[in-house]
Each structure stands twice: as structure tokens, then as C-alpha cells.
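Note that one protein chain is taken out, while the other chains of the complex remain in position.
Should a chain be cited, it is by its letter among A and B, assigned in written order, with residues numbered from 1 in that chain.
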Amino acid sequence: MATNTIAPDKEKLLDWYHQIVLIRQFENACDDLYKQKRITGVYLHLYSGLEATGVGSVAALGKNDNVITAYRDHGIAIARGVDPKLVMAEMMGKRTGTSGGKGGSMHIAERDLNFWGGYAIVAGHLPLAAGIALKEKYVGSENVVLCLMGDGSTNNGYFHESLNLSAVWDLPVVWLIENNLVGMGTRVETSSGQPDLVKRAIAYGMEEGPRVDGQDVIAVHQAVSEAVEYARKHGPILMETLTYRYKGHGVSDKQYDVREGFKEELDEWHHKDPITILANYLKANFGDIQPELDQIQQEADKTVAEAIAFAESSPNPTYEDLISNVYV
Amino acid sequence: MADKNVSMREALRSALMEEMERDESVFVMGEEVGAWQGTHRITAGFLEKFGEKRVRDTPISEMVIAGAAVGAAMAGLRPVAEIMTINFAFLSFDAIVNAAAKVHYMFNGQFKVPLVIRAASGWGNQATATHSHTPEPVFAHFPGLYVGCPSNAHDAKGMLKAAIRDDNPVLFTESIALYPKASPVPDEEYLIPIGKSDVKREGKDVTLVSYARGVEWSLDAAKQLASEGIEAEVVDLRWLRPLDLEPVFESFKRTNHCVVVEESLPHFSFGSEIAAQLQEAAFDYMDAPIKRVSAMDVPLPYAHDIELMALPNAQKVVNAVKEVLK
Partner (left out) sequence: MAQEIKMPNLGSDMSEGTLISWSKKVGDQINEGDVLAEIDADKATVEVPSPVSGTIIDLIGEEGATLKVGAVIGHVGDAGEKVSGNGNGNGASAPAPVVQAPAQQQTQAAAPAPAPVPVEADGGNLPGGVKASPVARNLAAEKGIDLKLVQGTGPGGRIKKADVEGYTPAAAPSAPAETAAPAAAAITGKSYGDLPAPNPDIEIIDVVKMRSRIATRMIQSKQLIPHFYVTTEIDVEALLNLRKQINAGLDDAHKITVNDLVVKAAALTLRDFPNLNTHYYGDKLVRYKRINIGMAVPVNNGGLMNVVAKDADKVSIGTLAQTNKEMIARAREGKVKPDDISGSTFTVSNLGPYNVEHFMAIINPPEAGILAIATAQKVPVVKADGTLGVGNRMKVTISVDHRVSDGAEGAEYLQKLKALIENPMQLLL
């Protein structure tokens, strides 16, 4: 794999910083809104802690490339450039949401941004990623598909069938495992015979990509950029980021943070927080940058506040919405 | 041009070939569709004609066959995915039900899924419990999906072409027993619109409602009944979704008697649905309870005698008609 890349410039880094902070603030707001019952429903899977993986990987794509993910999708949507207002409206089941209030938090998509959505069946989007990649190959484009998935997806039949098919058909897919060490409540080492997940590539004769620090947006971006270039030229590649889920599996997961050893582990990972890591890098390389970071923080807060205001003032879907788009 | 007598197999093959010739975005994928020439020979000669790009052999991976076809369709291609037999579509169930049938609605119209999943269906010749399913009604349960089930060569061709040109996902099943059966098929192009049923025989005494292979039994039964002075009307629904029941209601209002004929199982079935809708729409026209002729409520055995015992046939239809006309 190619390793000669140019370090991202300040502007790009500040943009990533902005995205990470925005996602963090957005998810914190969602958590609060859910507790206040302003966001309802049974499912809400927060991306807190995983932001560097989402922002770094999506930043490695061109605008004609494709991205698809699972149900922990708010962060990916925002990283891909979906307006947080529309994402928040979808959270609240409003007519102005990305799916008109019919998809909910797990089904955010934006066709115009080639963001193919979040999918709620674990690994259910993997074959779709293969199919989208097949189309790119079929029409002779150079576009790739970035398919994010949790570590929990890797033990499902879809994982096997999709990765294998992508290998035999040389499909341009970057299979990216966001390994946050636990699938719902089961640890990777408990659920996987080969917990070094990226090694699964060997079984499919597929390029084995790197296992990178998922908290370091620069490292993620670097590794995914290389994987994307590989996929564009040669076909599928499997890679992995090591990251951590600050919150429970979903907002209804009340038991997660009282588990044995959780506090120590959480503290440990908070020391590797994506925001801290990137801020430290910026400070080390660009001097007194704190005022700019504070400014970004304020902007993010404002964006989230506007998103909430927009969503709450939006209309509910109607009977016509209920019955529309069942069929084309 | 004169119609030619053509087998349903040949009719399906020509439908698929014509659509691939017409539209570059149409392609086939599935197990043994290429080098093997298709398990049921529907794609015989396709690999040679269209090449590997458009005739794609897959691993034995029904989950991803259906799922990747959904992805390709969402992205703008028009895949015709073959599941060798409908029995294996249970492995594809999630991709069909949770993806194909849902993405258009779930993302509020942002994606279309112009997909056809073809699968051979039905029992016979001791294929045993796992290889004898006719679960079309199970799939027809889900909004977002169309389900087509032709009963003869003519319909098969027009229906498959319509399915391929439609922007919605279609599960298209083909009765294995009907593949060799021939019927007149026009040379010129024709489409049979999705969701249009067809009165295959007119009669005044009883309405037989069926689809796919059940139509054959119904027509055979009607012939026998006619010799005894009973005139049965046979309505072939052709599509289980969308369900076009108007001709059934219209017929029932004249005959006041109905027997539903299905190759599939009786519980929560096609027959149950027709009976339910019929009593809602035409209660005041009922002269007897609606009867269903279905497979018996058992898994299908191997031994041929008891296999046949479990399955519907024309005689069972005749008996049921006499029962409702009592």
C-alpha cells in the first residue's frame, strides 16, 4: 500500500475539528432531548466517542464516492454533510426530516450526497454496499463505496457472503469495521473466534488493510485514503479502526455503565478522546489556536440549537405521508 | 403474425432476452445462470450472447444475491436476480423484506428499487419438505413488494417484461411444473400490466379463484364440472400483490359461490385472504361459505403416494365445488 501522503493543512484540520465537535454536541443534545421525551421512540444509538472514525473516513471520499453505514448513523450523516437541521427533524419524526419522519434515527440518508443511509438490521447494509459497488463497476466509473460497520456485524452471514462476493467480483468497496470492542453488550473476544477482525480478509483472498487508532482522525483519514485508492484500482479491502462507545448500545441501554470494569475502561478511553487528541495536535503544530477552537465550539453549539429549534417547529407528517412512497 | 405454441420456459427466456437486448442496465445474476445455462434453462445461451458482465454467476449465497441486487437496483441498475428455487429465498428473506420492500418508503422516496427476483416454485416428484415450498403468499404479506405468479406461457412472458420495466421490487415465481407447458404466445411484443387479473373461463355457477398452478387445476376441474352441468368461472389473479380482486367480486356477485384454489398451505394463506376480502366486499351475495382447496397442513413427505395425498388437484377442486353448491 502506498504510504506517501501529505499531512492535512490547518484549514482541513479545523474543519474536521468542527465536525467532531458538532457531532459530539449533536449527540449530547440528542441524549438530553431523549431524556426529556422531546425525541421519542425506542431506538437512539449515539455516535459519541467514535467521531474520529466517522469524520476521518468520510473525509477520505470524493463527492461521487458512496458511503453507507448501520444504525449508528447520525455522526456519519453529519460528517457527509447532511444538514443537522434535517437530521434532528428526522430524530423527532418531523415531516422536514431526511426521511420525512418515516425512517427515524436509524434510517438517515441523503441520496444527493451519495449517503445511502443507515440500516437497522445488523449487517443488512453490507450486501447493499456490494450492490452499489457493482453498479459503479458495471458502468465503468472509478467511484468506490465506503461501508462502515460495527464489530458486531462481522459474525453475521451477510458479512461472509458480502465480503466473499466483493472479492470474487473485485468490487470497489472499503469495508471498514468500527471496532468499539463490544457488539451491543458482548465483547469482541467473546463473540469472535478471530478477534483480530481485519484478519478475516485472508479467508476471502481480499486485501488485508490496517488496524488503526480510531480516535485519531488524522490516522483514520490517512489509512482510509489509502484504502480508498486501493479499492478504486484493485477491488475490496477490509480495514478496522479501534474506537470506543461512550454511551450504551442505545439510549434504552440502562445497564451498560454499571457493568464491572466499565468506569476504568471509560476513563481510559476518555484520555484518548478524539477531540483532545486533535486539539493537542493543533496546539502543537499551530501555536495558540485555542480562541479558534472556542469559536468552533460556539458555532457547533449554535448549529445544534438551530437544529433543535428547526425540528421542534417543523410539522408532523400527515396521512398522505403515511401512505406515500410505499411504491414508486 | 400468428401466435406460436411456446413452453413457459421458452416464453420466460425470450422475455428476459428481449429486455436485456432493449435495456443495457438489465442484467442477470444468480447461481448457475451463466456457464451452467441456468438450472431451469431460462438463461440458456445468455452468457454467450451477453458476456460475463451482464450474466453473473454468483456463489451459493442467497443473502447477498438478493441484497446486492437491491443495492445495484437502488444505484440505478435493473437486476434480475435468480434464486434457484423459492425454497432458498428464505435465506434471502431479510434482504427482500427488510431492504427491497422497505427502502423506498423508509427513506421517503429517495431510492427506487427496480429489481426482479425470479425463483422457481412448487412441489412435485418427491422433492421433499425443504424443496417443495410455494410461499408466495408469505412474501405477498409485505407492502413495498410486488409478487407475480404466472399460470401459463403467454402470461409469463408479458408479466416478466412488465416486472423488469417497473421501478418497484418484484418477486416473480415460476411454477416448475408449468415450465414445459405450452400455450400460444404472440410474436409481437406485449406487456401484461402489474396487478391485473384475468378471467380464464366464464361460468355462472361458481367462481374459482386461483393463481399459478392452481389455475391449471381449476380449469381442469371446470371442464369436468361442465360435463355435469356446472359452469365454473375461473379467475386467475396472476399477481398476489397488487391484488386485483374486482373481477372476483364481480364474478361472485353473479355466482354467489366461491372456491379458492392454491398450491400453498392453508394457514394464513392466499385462500384466507381472498375469503376475508370477499366477505367484506360481497357479504350480501354469499350463498354458501367460501371454500379453500389448499395443500394439506403438513410438511411434504418423500414417499410419492402420500406426497400426492397432501397436495391439491383438479378432483379436489371438483369436490369442493360440489360441496359449496350443496
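Please note the rule applied: a residue touches a chain if its C-beta (ideal position, glycine included) is under 8 Å from a C-beta of that chain, and two chains touch if they have at least 3 such contacts.
Just so it is clear, the model here is predicted, and its values are computed rather than measured.
Note that the undisplayed chain, when the full complex is considered, contacts B. Considering the full assembly, B:D287 is the residue among B:D167, B:E246 or B:D287 that touches the omitted chain. Taking the complete complex into account, B:N256 is the one of B:S14, B:T43 or B:N256 that touches the chain left out. Although one chain is not shown, part of chain B still touches it, namely residues 256, 283-288, 326.
Here is the rule we go by: only the chains that are shown with their structure count from here on.
Centroid to centroid, with C-alpha atoms defining each point, chain A and chain B lie 41 Å apart.
Those residues of chain B that touch chain A in the shared complex are 27, 53, 56, 58-59, 61, 63-64, 66-77, 79, 94-95, 98-99, 103-112, 143-144, 146, 166-168. Interface residues of chain A, counted against chain B in their complex, comprise 66, 98-100, 102-103, 107, 109-111, 116-117, 119, 121, 124, 126-136, 138-139, 157-158, 161-162, 164-165, 168-169, 321, 324-328.
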